[in-house]
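Every protein chain of the complex appears in place save one, which is left out.
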Amino acid sequence: MRAENYQQQSHPPSNQFELNFGPNHPGIEGNYALQVEVEGDVIVKARADGGYLHRGFEKLMEQRLWIQNISLVPRICVPDPSPMEVCYSMAIEEISGIEVPERAQWIRVLQLELSRIAAHLFTFGGHAATTGMYTPMYWGVADRDLILDLFEEFTGGRIYSIYNLPGGVRRELPDGFLDKVSEVIDYIESRLPEYDNLFFRNAVFIKRAKGVGVLTQEKSLEMGVTGPNLRATGLAFDLRRDDPYLVYDKLDFEVVVEEAGDAWARTLVRRQELLQSIRIVRQVVAALPDIGGELRAPIPNPLAWRVPAGESYARVESSKGELAYFVVSNGGEKPWRVHVRGPSAMHAVQVLEELVTGGRVEDVAQTMFSLDACPPEVDR
Amino acid sequence: MKYSDDGSLLRPLRALSFLGRAAVTESLDPRPAADGYRGFHLNQHQECIGCSSCQKICDNAAISMVKVPSLPNDPEKGIRNLRPAIDYGRCCWCALCVDICPTSSLSLSKEYVHTCTQEDIDSYFMLPNEDSMHGGSEYGGGWEKSETSDLLNLDRQPMGELEPEYRQDNFKEIVNGFTPQQALDEASRCVQCGACHDACPTGMNAPEYIRSIYAGDLEQAVRWIYQSNPFSHVCGRVCTHRCEDACSIGVRGTPLAIRWLKRYAMDGVAPERIKELALEQAVVNLLEREFGECSAPVEIVSADIDDAIAVAKTGETIAIIGAGPAGLTAAWDLERLGYHTVVYESRPAAGGMTRYGIPSYRLPYEMLDRDVEIITSSGVEIRYGVEIGKDITLEQLRDQYSAVILAIGLHLGRSTRIPGAEHKSVRKAVELLRLYSENGELTVPRQVVVIGGGNVAMDIARTVARVQRQQYGAVDTTVTALESQQNFLADPEEIKESLEEGVVIKPARGPQECVIKDGELESLRSWGVDSIFDEDGRFAPHYNRSDEQHYPAQMIIEAIGQMSDNQLLSEDITEELEWERGRLKIDSNGRTALDWLWAAGDCVNGPDVVHAVADGHRVAASINDQLIKLRG
Amino acid sequence: MNLSQFEAWLADIDHRIAGVEVTASNLNKRRNRVDLPADKLVLFLEAVKGEASFVHLSAISCVDWIDDGEFELVYHLWSYELNQLISAHIRVSRDPGEYQSIYDLYRPAGFFERDIHEMYGLYFHGAPDMEKFILTEWNGIPPMRKEFDSEEFVEQNFSWQEYNPEWLKELVAEGGGVVIPCEEQRFSRSVATDHGIDQQHSNWSGCDVSSKLCRIDSKYRGGD
Partner (left out) sequence: MKEIKVENRREGNILSRVFDELNEFCRARSLFILHYCTGCGAIELPPVMTSRFDMERLGVQPMVTPRQADILLITGYVSIKTLKRVMLTYEQMGSPKYVIGICSCTVNGGMYWQSYATAKKLDEYMPVDLYIAGCMPRPEAIISGLRSLIRNIELGESNNWKKYYENYDYYLGNQQKLFGDEWQTPVDVIGEAEHYGLVGEGTYGEHTEILQRVQQPLKPLEMRL
């Protein structure tokens, strides 16, 4: 800007300010923005601004072969990519009537739960860092890395596993892998009390989180809140139990519930879900050696595969909430329409706007991280 | 667990418990990746066949196919010197390219570090080979294709056949053909690499018609087929399928049944409709040649078409000797190029060797008739029963027509010239096959011996076996061949089916004498064969004299090769032409030493239907070029 | 309402609301497909929400059936009591492309309707907010509409790296080089190569000869 073009701005005397939160702001999860109007430091109006991570996934998927999309879908939610693959595969399997072999289903559960643990650890890290506590972030991210090492070993990729194909999984677990899983899971479980001391029972955190961003059960039902955020309002609902997929109906786990519905309760639900996920992984590790059979049902040549005309709505409980894929095939070589319903599409837009309004500026980050909103799911 | 603030001043002391713990920090240098990691690409250049399946599966368009001239390029084996080059500005390391690779040459390594400045951005585009991206092999292999991750279907759909008891005493067609579902499944195995197209002598658009079959559009498949082969009913049954030898699926699995797919397409469309499609195509070809590529889609209006055709016709006439695949293909092409063609055929029906050399259980006459019918309805005139040299001479043809094509096939059998071979009961296979198809019957004795191990030997043996079963209720046909069992020249299916039908096969037997007693043929005396070729690879069989066997026979059939009947050429012409080992010498376009005479088909190439078709195309194009040149 | 009551209720719904068709999924017993005329949707939603406890609007999906000239809107509804999903399908005309909002019934509709408006250009009357959310910098036609060709857009607006590494220069000097560029694969153009591989051959979704077969030279017809 040339100096001569610079125009002196004059604001009316007021204690109302407009603030731009993000996209480049450490208090915002990912590349996302929130425009808020504050009076003093109380937010009177908020508006989410997304699209910074928009890649046009749904358009891209209409342009690619059915199987090519497998490598595309994990990118829709970067911190928790595995449910994306599984859900997309499940949708195709339902349309084309492919039966997934049992062993593959168990391995998928293993993958999903490991991914959930990794995602929750990552969220704690980010959440703590925005509250000003950096050590939990250092711990959370480093411990999550152990799970990423596991992913690297059995899927070939650290973040994006691209491990599922419609019909099953791509390859057998390496030798001795289940022992390693047990080792890592034991380690993470042994770390949980330390996390408690450092973070969940930290006076600073509790004071910052309690009573912030309160969602009543009624309100969350009205606003389409799902996943841990819904369970934090006292409704015991989990797609794994109530709309079971894969082999979750054979597994023993609890649906964790908290009553308060605030940022604190939401964090605690995730904290306890870690334990449940560890429990599930243990059951899978114990059961897998006895489950033999194929890993993948045969699918036609992917270059020529035409999924029969039809549609399906596949739903998976991701670490953020209800993840759904609406897949429509017109019998062609490419999907006719894939609609991704990311859980954060609700949490990061309408719910976030609603929750931060009336709160204080410094609680925006707290609210966003406690909702575990994942912007790429919103933008797609 | 109570999640409440029970803080005390001493809480921070808990941090002391971390004192003895090992740090989680890794070294600054990259760790080795896990086995099966998806890092940069590796490609075994010697195994890769350049089929470009990796390029097709790549969802990021990261793969370009690069020609590497130093590598072998052999279309007949389905090997191209193309290799994938990867753009790491696109790649997402999903390894779908590895999982679809028909040869398993592609894999990913454990190497994952590559950094470069803007100036070196070219290093993002690389041609993977056996070495890792930055040289050296310390990284080792990562993701490789496993049985589960393999995306290709390597097994062919089984082809239904008549069981031996239903086929051994009649001439019904053996092969059932694909059911629609089988055809769909078989077509879906194709990776559209085009190796079949490159290997096919006549360059059939196999990937396209397979795709059309897969799309359920058989008419479209027929259109594709008719672009390069007017003998498709025939080739769908008895083609030597070079395409299947080149098929890239065949590297690790069974190649696609391209021949049966073609047959499926041809059988799946009503004959009248095929005729319409073929003629429509012929007309379009003709008009396009005359008026150039069409730009706007216009409905065909018949009145206009007739005018247009009249304009497109050149008015010149070409004579073709022999109504076999080569001659008729040339005629079909020349008609499409605007010429009139007259085909001289000495026998009462068209088809040449495909009619008189192939038994109808392999190729029903009805199918051949369909092909011939389409060709004749495009305007080709066939004059049956005219023998060149007797009824009309070649010189007359030369004077009457703009050009002459010699496509006389190989209708004479070769003789072993062993003692007794001149006996009247020692016959030639081609001659008997022709007799059978002309008369629909054959008189054979109870015991027959066939000399020769090729497909013709199998054809005659199986024909004789059928006739024997019809006449005597029992088969006693023995095939003796010089080759050992594993080197047999005949197709393995032929041998298998012959054995099922009761033919006895004696491999590695050298015929020595047709034993004649009291003027009647008694048996074939043969010796065991030690080797067929000498060190230089020349034909010089070496026999084991102690291993002598007699095979009783009232008829011995020689099936050791054929030759063309060059009697029809006059002496002058024979002298003007150039010869090479008894065969007419031609240039790559099928032209003989005489500027008005072309030769095509088996008589210059040796026996093969699809080669004959290819020859027909080649000769027609050559004649057209020549005549255009003459016209100025 | 328990599950059997719900089934009876759902079976009966077409008597109360004309034109509703119910299809239960034979693969997943928790899925119910409902097709209904567009003007009956609100009536239907009021009934399922009020009487059958379907309080959760999981998603609204829009499908562009361009050949039919229609958008299909699919409302995915979930009941926390019955653990059942209803997918209500309606069709609205692509032109002028408007429908009514159900924000008053289901608040999540606010986001989905805004998204559909942005991506498909289907306007919802009565929605609280129809402003752009994701595509604020986008001036073209709504990109999810089938007539928008994203590849063409990309080709016009962006360029690609032109790599020329040493190994490629050497190969070109030897007579080799890039034969099938990834661009060709990408944009499904047809190229003849010196290998005789017509690129049309190698793409499943490639060319169409039939159109060629029913063409006659316009030059000839013009001169006729």
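Order of writing sets the labels: A, B and C. Residues in every chain begin at 1.
What we mean here is this: a contact is a pair of C-beta atoms (placed from the backbone, for glycine too) under 8 Å apart; a residue touches a chain by one contact, two chains touch by 3 or more.
Every value quoted in this text rests on a predicted model; they were computed, and no experiment measured them.
Counted over the whole complex, the shown chains touched by the missing one are A, B, C.
From the options A:18, A:254 or A:362, the residue with contact to the unseen chain in the full assembly is A:18. Residue A:26 is the one among A:26, A:97, A:331 or A:358 that touches the chain missing from this view. For the chain missing from the display, the contacting residue among B:124, B:365 or B:596 is B:124, taking the whole complex into account.
Even with one chain removed from view, chain A keeps its contact list with that chain: residues 1-3, 5-7, 9, 18, 20, 23-26, 30-31, 35, 37, 45, 47, 51-56, 59-60, 63-64, 71-72, 75, 78-79, 122, 125-126, 137-139, 141-142, 144-145, 148, 158-160, 376, 379. What chain B contributes to its contact with the hidden chain is residues 23-26, 28-31, 33, 59-62, 87-93, 112-118, 121, 124.
For chain C, the list of residues touching the undisplayed chain reads 131, 135-138, 140, 143, 148, 150-151, 153-154, 157-161, 186.
In this text, only the chains that are shown with their structure count from here on.
Taking the definition of touch as given, a chain qualifies here only if it contacts chain A and chain B alike; those chains are C. Here the largest set of C-beta contact pairs joins the chains B-C. Set against the Cα centre of chain B, the chain with the most distant centre is A. For the pair chain A and chain B, the distance between mean C-alpha positions equals 54 Å. Averaged C-alpha coordinates put the centre of chain B at 43 Å from the centre of chain C. Chain A and chain C have CA centres that are 24 Å apart. The residues of chain B that reach two or more other chains are 56, 192, 211, listed in rising order. Each of residues 204 in chain C touches at least two other chains. Listed in rising order, the residues of chain B touching chain A in the complex are 1, 3-7, 11, 14, 24, 33-38, 53, 56-57, 59, 92-96, 99-100, 108, 142-143, 146, 148-149, 151-153, 185, 187-192, 211, 214.
Listing the residues of chain A that touch chain B in their complex gives 64-65, 67-72, 142, 149, 152-154, 156-157, 160, 162, 165, 168-172, 174, 196-197, 200-203, 206-207, 268, 271, 294-296, 298-305.
Chain A makes touch with chain C in their complex at residues 48-51, 54, 56, 58-60, 63, 94, 97, 221-224, 226, 235, 237, 242-243, 303-304, 311-313, 315, 322, 324, 326, 328, 333-334, 336-337, 339, 341, 345-346, 349-350, 378-379.
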